[in-house]
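Just one protein chain is left out here, and the rest sit where they should.
Each chain carries a letter (A and B) given by its place in the written order, and its residues are counted from 1.
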Amino acid sequence: MRIAIFATCLSDALFPQAAQATVRVLERLGHEVDVPAGQACCGQMHVNSGYQGQALPVIRNHVRAFEPVLDGEWDAVVAPSGSCVAATRHQQGMVCRRAGDERLARRAEQLAGRTYELSELLVDVLGVTDVGAWFPHRVTYHPTCHSLRMLRVGDRPTRLLRAVAGLELVDLPEADQCCGFGGTFSLKNSETSAAMVADKCANVVSTGAPYLTAGDWSCLMNISGALDRGGSGVRSLHLAEILAATREHPWRPEPEVAHVGRAAGRGAGRSAGRAEVGA
Amino acid sequence: MSVHLGMPTVRPLPAADPADPLRWGPTFPDAAHETLQDGQLRANLRRATHTIRDKRLAVTAELSDWEDLRAAGSGVKQQVMATLPDLLEQLEASVTARGGVVHWARDAAEANRIVTDLVRAADAHEVVKVKSMATQEIGLNEHLAAAGIEATETDLAELIVQLAGDMPSHILVPAIHRNRDQIRDIFTGSMGDAPAGLTSEPADLAAAARAHLRARFLRADVAISGANLAVADTGTVAVVESEGNGRMCLTLPRVLITVMGIEKVLPTFTDLEVFMQLLPRSSTGERMNPYTTFWTGVTPGDGPQEFHLVLLDNGRTRALADEIGRTALHCIRCSACLNVCPVYERTGGHAYGSVYPGPIGAILTPQLLGVGAEGGLDPHDPAATLPFASSLCGACYDACPVKIDIPTALVHLRDQAQHPQGRRARPTGWSVGLGLAALSMRSGTVFRWAGRAVPLARRLLPRRVRRLPFPGSLWTSSRDLPVLPRQTFRDWFEQRPEPGAAGGQVADRQGTGGTGGTRADGEEQP
């Protein structure tokens, strides 16, 4: 299959490891990936912050970047984010329609119908649960609200995780509870958000698992930021990063860098420096 | 006005008398700043909401057709909104035909005036009340008090709230912010006839309330209630309750005055089969609540011989005009959304500064006050901060028995709150910052260049960022910043050596290939 990667703005700029891992998994499974150059963002941040007018051109750009999928340029679009896929499915059409652009609304909805969250693509479209990954660690999984309640990904992510060689999945208490991120909510209502993430962290730490995973770096950014602040030693990584890890190419804590040279030495030192994991 | 919580017991919560039951206290973040400090409140709420969540899940899972019932409930409510004028006229005709009198109130002041006049016409100086959100919303008790009429709340939780001088903090359990010891102290301090040596056992406290109210029920000439629903085709009105205080009020007094929001009307008697399944299971998590009373006008020789139904607008038609916002009017006041809300669980109801707290309050209150409308709510009004009091986790939508899409309504109202008609929004840090972001995100090329600022920042910032100046401090007050990457994803994708060779080969050339496998967590080897 030819699959277009919708990296999402957050992963493109801040957490490239999630999109990189998505590329690796799909290529390992024998698929061809493409990264459409026009892509930027789904517009969710603006919509959820109450600026639908500002979101409209962002959505228009997103549709322009990915609509070739409707003409057969790719077979599907995939994003390593339940939240951004949910925004394409449940938000973009509404925003366009409210702005009176019915044509764009329909186009966005057609495109959303071909856009998948990673676990959906793997399990439903590609029909695999064992992607040949190896991750010999105890891991707990946070199901993220938008994957859980807007996309209803259900047990797809945990089926993928259970098929990973060496991985021991530990149930997260109160897993379905929000981590308190909520985009700009974490800033506008920062104290309430902090109270929520504190409870989430306590549940994560109570599992004793040294690794936390989820299908969204946005929520992971929130939880791992609080875990790191608390000195818990628990490390956070995206579901795609676990699925990309193999015996030959095990997971490493830093995103890969294409430049050789300068970055390599520093990266090695940093990786080693960050490798202590509280048990 | 400010809200002071976390005080010793039996000081009123909030401390100051709210001027407007729909809008008191500061903005949501400021009010939450206070309530989040109250560890006792947090513990009470956590225990209570988790208990009721589990009960609700158990009794809804019992019905194989629960989702079908929700779909029907949602459908009936959509039908009600679409045909509301006809239904209201039909309800009026049905109630009148059965000997009741229907009154119409444009706003709170008019409703209060109608009720006060009716109580005076009955020559009564005291009334007994059934728990009712509509009368809370219009501040009826305070209005009656000013007119020299003493109103006694008879629902146990409402009685606690009234005796303490509190505002309710939950739709179903208004005294959820009080624990048993605080309630004992409130009874001992304010009830007058509290038994000596009253313990804080719930059964003892309930018995004390029974004894306190019994005489009032028997001597009251006038009762005031709300309504859970009213059926247009028959004129039947219902009150759903547990304690029997509702039955007392609806049966014993000579005169009954019911105040009901116009959105509570149902088309047909048959619709009861849907709502009498949805409401109890969603509300108290029971298969059925202990008592429901249905009455139709006046029944000679049985119950009140004079019945008045006051139909209240008070901002509802404003909400009705908004196609997305009107779904807030579908609410049947079960409070399931409060009980599953992670924000409500932490902040409590008082942070919302309205008699309607929680997720439903966050979409209902601003609309009743005219959010987004010309001449409506100012974007800086405390009530305009309510649609932002949510992480949009969606738990409320899943719990709602009539499938109100609260997250979508919240998102819609966030936009309305900041862009009221006929007013040019003042630029804020938010609007400017998001505007700049939007400029970069409307083009892949621009965003790609903008994204490169992140690796650049990595070189300038220390490895671990733990403290930033405002507004970054909103994040770093409780969280570290993530470690920034050295390269954007797209730069990596284009510059990686060869397509299909991502991963190991790149890593090998970096000379770091082996580090991952020999990391310090080797003890995790299976």
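Points worth noting:
Keep this in mind: a residue touches a chain if its C-beta (ideal position, glycine included) is under 8 Å from a C-beta of that chain, and two chains touch if they have at least 3 such contacts.
Just so it is clear, contacts and distances are computed from a predicted model.
When the unshown chain is looked up in UniProt, the name that turns up among "NADH-quinone oxidoreductase subunit J", "L-lactate dehydrogenase complex protein LldG", "Aldouronate transport system permease protein" or "ABC transporter ATP-binding protein" is "L-lactate dehydrogenase complex protein LldG". The chain not shown here is in contact, across the full complex, with B. Among the residues B:L13, B:L118, B:I149 or B:V231, only B:V231 touches the chain that is left out of the figure.
Within the complete assembly, B:M288 is the residue of B:M288, B:L439 or B:L468 that touches the hidden chain. For the chain missing from the display, the contacting residue among B:N112, B:S169, B:T296 or B:T488 is B:T296, taking the whole complex into account. Of the listed positions B:V10, B:A194, B:M248 or B:I363, the one in contact with the omitted chain in the full complex is B:M248.
Listed by residue number, the positions of chain B touching the unshown chain are 44, 47-48, 51-52, 64-65, 68-69, 71-72, 75-76, 78-79, 81-85, 88-89, 98, 103-106, 110, 154-157, 160, 173, 175-176, 179-180, 183, 202-203, 205-207, 209-210, 213-214, 217-218, 231, 234-236, 242-245, 247-248, 250-252, 262, 269-270, 272-274, 276-277, 280, 284, 286-297, 299, 301-303, 311, 313, 317-318, 320-321, 326.
In this section, only the chains that are shown with their structure count from here on.
If you average the Cα atoms of chain A and of chain B, the two centres end up 31 Å apart.
On chain B, the positions that touch chain A within their shared complex are 28-29, 32-33, 36, 42, 342-343, 346-347, 387-395, 397-398, 408, 411, 414-415, 417-419, 430-431, 434-435, 437-438, 440-448, 450-451, 453-454, 463-464, 466, 471, 474-475, 477-497, 499-500, 502-504, 506-507, 509-513, 515-517, 519-521, 523-526. On the chain A side of its complex with chain B, the touching residues are 5, 7, 9, 11-17, 19-20, 23-24, 27, 33, 35-41, 43, 45-55, 57-58, 60-61, 65, 90-91, 94, 136-138, 145-146, 148-150, 166, 168, 176-178, 180-198, 210, 221-222, 224-226, 228-229, 244-245, 248-260, 263-265, 267-268, 270-272, 274-277, 279.
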